[in-house]
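Removed from the display is one protein chain of the complex; every other protein chain stays in position.
The chains carry the letters A, B and C, assigned in the order they are written, with residues numbered from 1 in each.
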Amino acid sequence: MKILRKLWDWLKELSGLSELIYSLFAIVFALLIGAILIYLSGHDALDAYYYLFTGAFGNTYNLAQTILKSIPLIFTGLAVAIGFQAGLFNIGIEGQLYWGAFTTAVVAVSLPGLSGFILIPIALLAGALAGGIWGAFPGYLKAKTGAHEVITTIMLNYVGILATTFLLKNFFKAPGPVDQTRTIPTQARIPELIPNTRLTWAFVIGIGVILLIRYLFSNTSLGYDLQAVGANTSAAEYAGISVPRITVLTMTISGAVAALAGGTIVLGVLNRFITNFSPGYGFTGIAVAVLGRNRPEGVLAAALLFGALDAGKVSMQLFTDIPGDLITVVQGLVILLVAAPSFIRLFSSLFGRGRELIASE
Amino acid sequence: MNAVEMKGITKIFGNTVANDGVDLSVEEGEIHCILGENGAGKTTLMNVLFGLYDRDGGEIYLHGEEVDVRKPSQAIDLGIGMIHQNFMLVDRLSVTENIVAGAEPKKGLTLDRKTAEEKVRRLSEQYGLKVDPRARIENISVGDQQRVEILKALHREAEILILDEPTAVLTPQEVEDLFRVMRELKDSGKTLIFITHKLKETMEITDRITILRDGKKIGTAETEETNPQDLAQMMVGRDVVLSVEKSPREESAVGFKVKGLNVPNPENNINLKDVDFEVQKGEILGVAGVEGNGQLELEEGLMGLRPIESGEVLLGDRDLSNLPTRKRKRLGVAHIPSDRLRRGLIADFSLKRNMILGSEWSKPYSNRGFLDRNNIVTYTEEVVEDFDIRGGGADVSVKSLSGGNQQKVIIGRELTRDPDLIIAAQPTRGVDVGAIEYIHRQLLDMRDEGIPILLISAELDELRTLSDRIIVLYEGEIVASVDAEEVDERELGLLMAGENAEVR
Amino acid sequence: AESRIAIVYATGGLGDKSFNDAAHRGILRAEEELGIESDGAEPSAIAEYETYLNRFASTRRYDLIISIGFDQADALTKVAGQYPDQKFAIVDAVVDQPNVASYVYSENERGFLMGVAAALMTTRTEDPMINPEKKVGVIGGMKIPLIDSNIAGYIAGAHYADPDVDVSYSYVGTWTDPAKGKELTISMIENGADVIWGAAGRSGLGVINAAKENDIYAIGADSDQGYLAPEHMLTNGMKFVDNTVFLAIDQTINGNFLPGMNVLGVAEGGLGYTESLLPDSVVEELEEVKEKIVAGELEIPEKVEDAE
Partner (left out) sequence: MNDVLAAIFSINTLAAMIRMATPIALAAMGGTFSERSGVINIGLEGMILTGAFAGVAGSYYTGSPWVGVLFAVVFGSLVAAVFALFTIKFKANHVVAGVGLNIFALGLTTWLMQVLWGGRGVSPDVNGLSRVSIPFLNKVPVLDKLISNQSPLVYIMFVLIIGGWFLLFKTPLGLRIRMTGERPEAADTLGINVSRIKYFSVILSGALSGLGGAYLSLGYLNMFSRNMSAGRGYMALAANIFGQWNPLGGLGASFLFSFSEAVQLRLQSINLNIANELIQMIPYVITIVVLAGAVIKSRPPEALGEHYGVEK
């Protein structure tokens, strides 16, 4: 018994497994509450979850949909997490994402002669640059005037969305009744990763960026400075780190990563820029970031979870008449519960194992 | 009758047994000292008594009756007051607000500010604890803050007062003041528990002493029947040298020179004015002064952490005064900051990451912006070994280290930078005897290697043992420059008080 | 066997009391009258359209899959290409695929009718809800071409009926904020407008609310919104999406599937108005205008710039 416990502790330590277990508990618990709600509204919860689950993981296509839906959240979640690591709360992801999408689309339609190998990276980088600049702006304001980034980024969301719409309408609109750019050339489309699933290599780009940021945090001097500013500004100053510079730089990186969410949607899914395409990826990104404990690998996991719920919701909506809003409720609950490990510990203590879990905090 | 009787108190944090079956009896009306090294468990024991921590075992009796204190509010109701090691004050609130919160006088629905201020004034007169009831905490000196802490307890009519290392941040005059107040409190019938690891103070003020080591009680002694050497031995568990020897030195070239330095600090209304001094190679120049007379401005001005108005800061013949902090570090200035948790360490970072704070862009820890793990770990392990940093290896978070070990991390880091100048501000604040001895030795070794050292300290003993010369800051100006050998503590104290400028 | 129909609504979702709800009514009517069965989906993002269309198409169970809303065009183009044997219909946009029947409206015609009605009303000062100023207004949800076509028609219609009438127009900036729609309406009322058309999705509910509160006339959009303000809803700019949906279903299951562009205007019965509170004389004039539109005698602008 004791050996088992030792082994267990060791495993947990080794892999951060305990957090994973808490998170799984949270998800199960949220689903349970959701089931009660479904039951109360006069539907069959088992049926609902059957479709929810198969819709997310049932076959290759569905699994691909799960991943597909997680891609923008990987970028937006990561963008928020980067800000948090430096102690900055970037709520301006949405605006940065619009700039990314817009610029990527404009570049892609403006350079139709280039081959995909060159055009895709150029278009994405241009988008990242635009988003980076849009992110740097509130960073600069904060560094220069002390203007709180929460306020400025909220405002800049609206400004960014309106500004891209303005530019689109006045300079880049495709003929026709819809406010959108022309369709990007075929070679600018990010190729599919699994044929006929719409899942593209954008996911691989996402993983790449995750790894890159992970590396930035743990293995570079810049990442060190960024985290130092986030953890203790006074000590960072003491160390000679230029806090204003890191503030601007962090917001730039964060904005650039956010912009990739827009860029990959344009090149991978929509194949053009269209007004109002984002259902709030930026705001969900906040949830994804903090759910993932602001760590790159955590962001990936959280984004996949959200992707799965979204993909599952599609099936559930198609094949039952349970409203998708209930899944939104479940999503909210998952976030609340995962955010509160001690709740799960309290709950699991009812099942006996808990004491030990509590003690291991 | 014992005012406080604690029996077999045990408190465990994770894997640390902070208190291991500790007994403590404090007689009514005495000043009882709890003595112990950093991490011995003194604060923990008192936090248990005050209801901040739930004990894992043991009983508590007050005036012979068993009590079950689980919350500070219960302790307060039982007449216990505690002055915490880290002041429990809110910077942005006024002195009065800090004192009356939780037991506010009311007028109708409102807080009766006038009565409250009046009460604070009365209390402060009664016990000779001078403070301005309307001042904001962030604008008053540490000594004043200390007095506010005591007034907080008195306002709640505490009969048993716990003072957790109250002298660590005080100047000699302030310590004298505090001791006077403590005696007055004792005379008015209150019981005092006084925590320290300064032996001299213990001998001076207390009636009895309980010694803790590694969470265990080593013994209790009558103050009159013991001596510092024995106490040190009980605390540390081995013989300690209480004061280090300093080798004589010869005149040498000037290594560091400050000319006409002016550093304004509008927030606190302190201005460092026209400061001139030189430090020779292999010399320790002490800076004495009552806290808040420009020491912080000097320290931060020299490091580029605070904008200066005018002046030159010459390291060799290079003027640092317009360089960013990072550049000054690069040029060989090591800096032990006065506020270690706020400035010197990143509590959430691991030990090894803290070791490269400030040199994260420099070889060999960084290669064109990419960190070199191996070099960092090797370096960390060396420093841990050389400076005897206890509490875990390269990967522990420094948050979990005791104060003394945290200070060693900073000192280890800064002294191994191969510095051309050391600015050491309060290097032994809140550090125990064993560690003080060690840090002093290190600083003297650096001096003997020919490095100029600026030592800013509030500890007169420290200044006198380590410094070759001492300058005294008073209201932002240097009012005296004296030979450390030739000045005694009384004279220094007077200079610091700005009273007797002709002593020089 | 029974026919099965799938429908993918526009992102606003059901419950908008106008566009999507009208489509839903068409489905209900088809269920009742044609005995079909249906499944529906309410995407929350443009990127989801393709997912849903694809899901529906891949089951190969549906006789017809209907896309509601102009912004589904691209998703449908793609999916229709992938499933050449599946029949699709789209309302409010044109998809150039052999297996897609596209239904679009001449929105400016509807706007024109509403403009005429508004201009005729604002001079009827004997009506207690009408002020002496000759001002009317229109509020769009967002500045998109479809809405602008309505607004252009509205302006032209108003000026056609009475060149002196002042028309103000503005946009809420979102389809889903009735409070802001209301505030925008109030600002127009303060400026003297007494007939205001809200073509703004759920934000338009704020227009109706403001009209009620300030005792002026509101004009509804897409569906008959009269029940929301029986005493203030002058008329409704009807877009018979329900009929269109029903028509598409009916055509398909009766073997008359009509791929290509089907333009529905006033003449085709795709657009119209409700008599609601309109005085008889106004209705008469509207009927005349309607005839002219049907006869193609009127040149109605599609762009706001051209209407002013």
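Just so we're on the same page, a residue touches a chain if its C-beta (ideal position, glycine included) is under 8 Å from a C-beta of that chain, and two chains touch if they have at least 3 such contacts.
Bear in mind the structure is a predicted one, so any value in this text is a computation, not a measurement.
For the chain that does not appear, the touching partners among the shown chains are A, B, C. When the missing chain is restored to the complex, the residue among C:A47, C:L184, C:A199 or C:I253 that touches it is C:L184. Interface note for the absent chain: among B:D91, B:E176 or B:D445, the touching residue is B:D91.
Only one residue in the set C:P43, C:G115, C:P145 or C:G206 touches the chain that does not appear here, and it is C:G206. When the full complex is taken into account, the listed residue touching the unshown chain is A:S342, out of A:T60, A:N196 or A:S342.
On the side of chain A, the interface with the absent chain consists of residues 37, 41, 89, 91, 141, 144-148, 150-152, 154-156, 158-159, 162-163, 165-166, 169-170, 283-284, 286-287, 290-291, 323, 325-336, 338-343, 346, using the contact rule stated above. In the full complex, the hidden chain is touched by chain B at residues 13, 50, 52-54, 71-73, 76-77, 82, 84, 88-93, 97-98, 100-104, 106, 109-111, 152, 156. Residues 12-17, 20-21, 42, 137, 143, 168-171, 173-174, 176-180, 182-184, 186-188, 190-191, 202, 205-206, 209, 228, 308 are the ones on chain C that touch the missing chain.
In this text, only the chains that are shown with their structure count from here on.
Chain closest to the overall centre, judged by the mean of its C-alpha atoms against the mean of all protein C-alpha atoms: A. Mean C-alpha position of chain A lies 36 Å from that of chain C.
Counting partners per residue, chain B has no residue that reaches two or more other chains. Of all the residues in chain C, the ones that touch chain A in their complex are 11, 39, 41-42, 44-48, 50-52, 54-56, 58, 70-71, 73-74, 82, 93, 142-146, 149, 173.
Here chain B touches chain A in the complex through residues 303-305, 324-329, 335, 337, 339, 342-349, 353, 356-358, 360-361, 366, 369-371, 373, going by the rule given at the top.
The residues of chain A lying in touch with chain C in their complex are 61, 65, 162, 169, 176-180, 183, 196, 198, 265, 269-272, 274-279, 314-315, 317-319, 324.
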